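Have a look at the structure below before the remarks.
The complex appears here without one of its protein chains, the remainder shown in place.
Order of writing sets the labels: A, B and C. Residues in every chain begin at 1.
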Amino acid sequence: MRKTHEGDARVSEKEEKEKGRFIFERGYIDSERIIEPEKLELGGVDMSGRWGTLVLPRTIEQFDHTLFEEVKKLPGGKNIHRCWQCGNCTAVCPVAHAHPEFNPRYLIHITKMGYKTEIKKFKEYVYLCSGCGRCSVACPRDVDPKGVMSALSILFQRGV
Amino acid sequence: MDLNSVFPRELVTVLVVLFGSLCFALFYFRVRSWKVPFYPFYVVSQRSFKVFVENFLLLKRVGLWCEERAHTLSRALVLYGFFALFVCSVANYALNTSALTPLKPQNPLAILSDASSALVFFGGFSLLLRRLLNKRRREVTHADVWCVQALLSVFGATGALYPFFGGFVGITLYALHFVFLFLLLLVAPFTELAFLVWKGSFLIYKESRVSA
Amino acid sequence: MIGLNPVLVVGAGPAGLSAACDLSQAGVRVLLVERREELGGAPARWKYHTLAPDFVPVSRVLGPLIEQVTKSELVEVKKGCVVESFRGSVGDFEVRITELKTRRSETRRVSCVVVATGFEHFDARVDPRYGYGRVPDVIGINELEAMLSQGRVVKRDGSAPKRIAFVFCVGSRDRSTNPWCCTVCCGVSIKQAIELKRILPDSQIYMIYMDVRTTGLWEKLYWDSMEKFGINYIRGRVGEVYHTGQKLLVKGEDTLVRGPFEALFDMVVLAVGMEPGEGTRQAASIFGLNTNEYGFLLPRTPNIHYDSGREGVYLAGSCVAPMSVEEAISDGSAAAMQCVKLMKVMRA
Partner (left out) sequence: MDERLEITKEDERLFERLASERRAKLAMGTVEDYLRMLQKMRELEQKGEITVHHVTEEYQPVNVTTLSGRLKKIPTVKLWQHKSCGQCGHIPGYVSSLYWIMSELNVPYIDDTNQTSCTAWNYYGSGTSNSVALTAVFLRNMHVAWEKRAYPLIHCGTSYGDYKECRFLLITNSEIRERVRAILKKIDRDIVVPEELVHYSEWLHVMRFEIAQRKKFDVSQVKVAVHAACHTYKLMAEDFTYDESVLGGVKPAPTSSIALALGAKLVEYSNWYDCCGFGFRHILTEREISRSFAYFRKIRPIVNETRADVLLTHDTGCVTTLDKSQVVPLAHGYKESIPVLSDSQFAALAMGAHPFLVCQLHWHVTDWSALLSKMGIDWQKAKEEYKAYLERVKKGEKPYLIKPPPFG
């Protein structure tokens, strides 16, 4: 009776593994890049499942800064444009040491450049940020990564 | 001239309810301005209460990765203090039919609410101090954080001190206690607190939904 | 100082001009020989618009030097000439100077020499991956500087570019072309990007960099470009620039994401490096100066530029090492000082 939210309509963990299981070098390919149709047919020929699988290329073709402009408007995200990817924030971040998937520098960079597939992969980890503020203290450019993380937490809930 | 005549019970309750709902409304509109779902609506369920208790009250989630023990502690103080103070006030309101007169010191409920106020003070003030003492941390702190921490401190302080002063001083402290509460309720939706509450409710929602 | 032979200054770039200017103001007669028909060296030849880091117009820096040199009667300027031969000992060197157009030459006696033959921009045609010289709208920072001077940056078809990519380290820090760093092209590219953003406010500019080496006070440029002008930085090097008929397909890698990119741009600006110029090579042979493995003139100790190791011959400017205009000017003054010192000793 309650409507679910686009942000969480994630394919459950089990299905993730299943996709492209027959690919020999499956380990090298991100799940986001595999399109495996349940039902696919052309001219009477059934190509569902393995026979219709496509693997999208990793090439980045477009830098899209719309998200980046959005973050600047959200609380805490004012100075994201100052980030020059030096990695000071990740260095002092207690969460990053415990969870390699959470990397504030990386989250800032992929949002700034608009790499949608990367954002899809790492967006759920932004909530691990405990808001301790050590990164904002350490940042040489006063980007306030803690603020940016809170802005990203909001932004990623809009469904990227 | 006792507190009852100065602060009739009805006036206080009306003000508290008014500012409370105003705070909630402001909070709601601010979150909607971010164009994201307002999770507190979706959080009310038996499952999520258990998640709330486990992650917040038992500090599993809130303090987990704060390496500084003091920082986690002060946050916990504020959290518990405020929560306890809220419970005591409600209990006091329910039990005591007359106005919210300052209870005689030996009344257990008074001691409890006074202690919780003190907790809020110590929590808030230690957060404030932590930021004041470190030059770099001072530089990177935004106005809203100063505002909230200052308000929490004075709110806690006035709440804790007023029972020990009789007469005029007691009354002004008591009045200030409420003024700071209302200020806090008005300011909170525009500060980082709003984000923290929103994020907290989202995490509870996520936790309860996934395991459900 | 009048009685003695004049000082020969080879090359009228920032270094040569500042040497000639200081010497003439110190009352020393100067014989200034410049290969091209105008004074000012690279900044004049490529019509530099402004200098990093504060966008000071080149005319305000070099203008006074050129004015002093042309107006002062102590300085004899010989444009369009080269030094053909050089003999003799300090105080009484015999030099043959030939005018390029008429091939007429004359021999003069000079007391000492300041070699300031300067640099050449790297010719990006040598590195085919960028398609420079073959593909439209791939230009060097020198050509962009000329366009900025006119205040109008356009593609070859006359339209204003919307998406512009600056490619750093072209012909620098690359074993296949020149392995040294030209020290200035980061700062210059970022300065140009800011000026470009002022001219074309709604353009999107991307700097594709390996490291950003805006040294010293030039760092302000780097911060301002990100904070005030919204210029984007992608860490990586460019593997190929391909012309798809309308746009330029730039292939590289964003090393922060470990992902290859192939993005379309309207214009690609190559931050071309500095090479020892043709004049520097000739100077080395004529004045018998040794050069390092890259062709730059080799001072006796690399940290003191003017000391060429040969008595009475001083070095100045980017013929010794890649440097900015400001350094070249101070190099020129340093060399001038040595000449004045020498003249004093000789006269005594």
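Here, a residue touches a chain if its C-beta (ideal position, glycine included) is under 8 Å from a C-beta of that chain, and two chains touch if they have at least 3 such contacts.
Source: prediction; values computed, not measured.
Student: For the chain that is not shown, enumerate the shown chains it touches in the whole assembly.
Tutor: For the complete complex, the undisplayed chain touches A, C.
Student: Consider the whole complex, including the chain that is not shown, and state which of A:20, A:94 or A:114 touches that chain.
Tutor: Per the contact definition at the top, the residue touching the missing chain is A:20.
Student: Of the listed residues A:55, A:91 or A:138, which contacts the missing chain in the full complex?
Tutor: Checking each option in A:55, A:91 or A:138, the one touching the absent chain turns out to be A:55.
Student: Of the listed residues C:159, C:244 or C:301, which contacts the missing chain in the full complex?
Tutor: The single option touching the absent chain is C:244.
Student: Go through chain C and note every residue touching the omitted chain.
Tutor: Contact residues on chain C toward the absent chain are 240, 242, 244-245, 249, 251, 262.
Student: Which residues does chain A use to touch the chain missing from this display?
Tutor: On the side of chain A, residues 20, 23-25, 34-35, 37, 40-42, 45, 47, 50-57 touch the unshown chain.
Quick note on the criterion: only the chains that are shown with their structure count from here on.
Student: How big is the gap, in whole Å, between where the Cα atoms of chain A centre and where those of chain B centre?
Tutor: 34
Student: Hey, how far is the Cα centre of chain A from the one of chain C, in Å?
Tutor: One centre to the other, that is 45 Å.
Student: So what's the Cα centroid distance for chain B and chain C, whole Å?
Tutor: Distance between chain centres: 65 Å.
Student: Show the residues in chain A shared as contacts by 2 or more other chains, in ascending order.
Tutor: Not one residue of chain A touches more than one other chain, so the list is empty.
Student: Write out the stretch or stretches of chain A touching chain C in their complex.
Tutor: Listed in rising order, the residues are 58-63, 65, 81-82, 84-85, 106, 109-110, 112-113, 115, 118, 141.
Student: Mind pulling up the chain B residues that touch chain A in the complex?
Tutor: 34-37, 42, 62-68, 71, 134, 136-137, 139-140, 142, 192, 194-196, 198-199, 202-203, 206, 209
Student: Quick one: in the complex, what on chain C touches chain A?
Tutor: Touch list, chain C to chain A: 204, 206, 212, 222-223, 226-227, 230, 232-235, 254, 256-257, 259-263.
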